[in-house]
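Missing here is one protein chain; the remaining ones are kept as they sit in the complex.
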Amino acid sequence: MSLNSQLEVRNLSVHFHTIDGTLRVIQGLNLQVSPKEMVGIAGETGCGKSVTAKLVLGILPMPPAQVVSGSILFSGTDLLTLSAKDREGVKQQIAYIPQDPMTSLNPTFTIGSLLLDAIVWRQSGGSLIRYFRKRHTGREVRNAREYAVDLLSRVDIPAPEQVMRRYPIELSGGMRQRVLMATALIGHPKLLVADEPTTALDVTIQKRTLGLLQEKIEEEHLAGIYITHDLGVARNICHRTYVMYAGTVVESGPTKALLDRPFHPYTAGLVRSIPKLTREPYEGIPGQVLDYLNPPEGCRFHPRCSRRMAVCRQTSAPEYRVEKDRWVACHLFSEKDG
Amino acid sequence: MTDGSTVLTKPAAPEPGSDGLSGDGMTRVHEIRRGLRRFMKNRLALIGLIFTLGMVLLAVFAPVISPYPEDAGLKVHFDKQLMPPDRDHWFGTDEVGRDVLSRLLFGARISLLLCVIVLGIAFAIGVPLGLCAGYFEGAVGQVIMRITDVVSSIPFLVLALAVSAALSPSLQNSMLAIAFIWWRSFCRLAYGETLSLKQEDFVMASRSIGASHRHIMFREILPNMSSTLLVKITLDAGYAILVGTAVSFLGAGASPPTPEWGIMVASGRHYLPDSWWVSLFPGLAIFFTVLSFNLLGDGLRDFFHVEVE
Partner (left out) sequence: MKPDILEIKRLRKYFFRKRRIARLSFRSKITVIRALSECSFKVRKGETFCVVGESGSGKTTLARTIAHLYEPTSGAIILNGEPVSHLEGETLKSYRRKVQMVFQDPSAALNPRQTIAQSIALPLRVHCRLSGHERKQRVRELVGLVQLPVEYMQRYPHALSGGQKQRVGIARALAPEPELLLLDEPTSALDVSVQAKMLELLSDLQDRLGLTYLLITHNLSIVRNLADHIAVMYLGRIVEHGPAEGIFKNPLHPYTRALLSAIPVITEAERQHIPEEITLDGEIPSPTDVQKNCGFVTRCQDRLPACRANAPPELTEARSEHWVGCYHHGSAEGVVV
């Protein structure tokens, strides 16, 4: 755990209360992100990666959700202990790039309008009155507009003044995603949370968008979290990756090493499931994602694991440090812990 | 509704060859119980359901439970006129000495019957028309929808008054007339639903399989609008009862001695405010009945809407 962290999640456990019972969604999660670093959270549907992101962003509805233990340290402050007002203040420093550019922009406003609203709101420090006053002051609006045009050009949008006048429906998916990136950069955030922003994009557009994102992380000294189910994308843009399964981190480390030499049986299974350009054989992982109402005793992956041992049925594994910066939550590595 | 279940996926049924993990998936009984639990969470809907069921039961068993069943007919008691509510007559008596409570119970029968007939006819005409208009579109669709537009311009009460002026005022005549224009909103609803359901992949799949038009319309599209139609019927039921009583209140519908709520309110008007019970109780009956259907309808809408997600 470095002192340089922008965000540190310690031993986080989250429960969801539904009609059918209590779902134990996140279990003992640990992760850490430093500035200028892009960290990936990779996993399949339902592994809890979106829940984690929403919790960090502060947009997880808390009555059904309940944080049972753990802390989320942002610049040293535990977000979970903050008052509602302070939490809102912190939100200004955390930016969010949502998943689907098609539905994330309000279609009834022009791009300029959307950006101006966001910029002026940011400058109003949470006061509605101040916001309305600024929004209708010529000088403030002019400054905000200049800032908006600058932001758009920084995300490689051609002819930004014209784009300001356009409606989202007139823009392509790639452009819309870049607009969302520009919105995320307002006010110089410290942390960026990107929730699969390129899933809906074509592969060639995705490449360009990822390149742009990487640039911005560097330029703005941002700490970034990239949520994805696509391991190839993680390899492309994430320095380090956390692989999640059923609400726990099963393995973490530098992305390339993790994918070339996976340690945890789930990671290995996942990598093996994907058809490769080398045409090597591929096979899936047997079994089904677990039932969050009644998770199995011990390691959550053990029912599907081909290398399970007796101990796996009883206790879940802590994170063992296998190499200098690689951690695995698996009993197979208990001796290698160094 | 922002409960957590929209964030997560539901626990899925196991695949073959798995180690028998999470049990046998969802059985029908389990599903029904889960659905009921969800419905019960909506307090108002529950109230609506209870009131509606209560009203139906009261109406069905009216001849058995009313204290003075003969008062619903031609019997009059000039010795008991306008008696206030007391132990023998819980809701008092009207201007010719009839027990208000008994007449209310029989009135419930009339209102419910009327509701069933009107909605039944409207549904039978409107839904197939809307379905065809939405499915075939083109000239057929245009013709049907323009006729619907014309019919939509006819106000219920004005039509009922016109019918009663042309023929003799009777509840049957006016309600039949109303039924024959009530179909318009069913038609429009079915049209809209059909247009959107037509775009669904499973409808396209049926087309690519070569299913007939009839199959697609009645087996693929229609069943998938059943929840919307059910909500509409429930909400319309309340409104239909209201229209029926209004028609009678205006004198264009039922005539005495029929124990219909509308004319009960109308005839009781003359004795306000001294003999308030003659008008008030029928009025309250109308109010509670319409309210129950509305609450039930809203509750059903919430219930189905969440499931759709």
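The chains carry the letters A and B, assigned in the order they are written, with residues numbered from 1 in each.
The rule is simple: contacts are C-beta pairs under 8 Å (C-beta built on N, C-alpha and C of every residue); 3 or more make two chains touch, one makes a residue touch a chain.
Predicted model, so just to flag it, every value in this text is computed and none were measured.
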{"item": "Where the missing chain makes contact, among the chains that are shown", "value": "A, B"}
{"item": "Touch with the omitted chain, as defined above, among A:Glu146, A:Asp202, A:Glu297 or A:Asp325", "value": "A:Asp202"}
{"item": "Contacting the left-out chain in the complete assembly, out of B:Leu44, B:Ala211 or B:Leu284", "value": "B:Ala211"}
{"item": "Absent-chain contact - pick from A:Asn11, A:Thr45 or A:Thr77", "value": "A:Thr45"}
{"item": "Which of A:Asp230, A:Asp291 or A:Glu323 contacts the chain that the document leaves out", "value": "A:Asp230"}
{"item": "Residues of subunit A in contact with the chain not shown", "value": "44-45, 158, 172-173, 175, 202-208, 211, 229-233, 235-236, 256, 259-260, 269-279, 282-285, 288"}
{"item": "Residue ranges of subunit B at the interface with the undisplayed chain", "value": "12-13, 15-16, 24-26, 31, 200-202, 204-212, 215, 219-220, 223-224, 226"}
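Operating definition for what follows: only the chains that are shown with their structure count from here on.
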{"item": "Distance from subunit B to subunit A - Cα centre to Cα centre, in angstrom", "value": "48"}
{"item": "Contact set on subunit B toward subunit A in their complex", "value": "2-5, 7-9, 11-15, 17-19, 21-23, 34, 37-38, 41"}
{"item": "Subunit A - residues contacting subunit B, complex", "value": "16-20, 23, 25, 45-46, 50-51, 54, 60-61, 64-65, 286-294, 296, 303-304"}
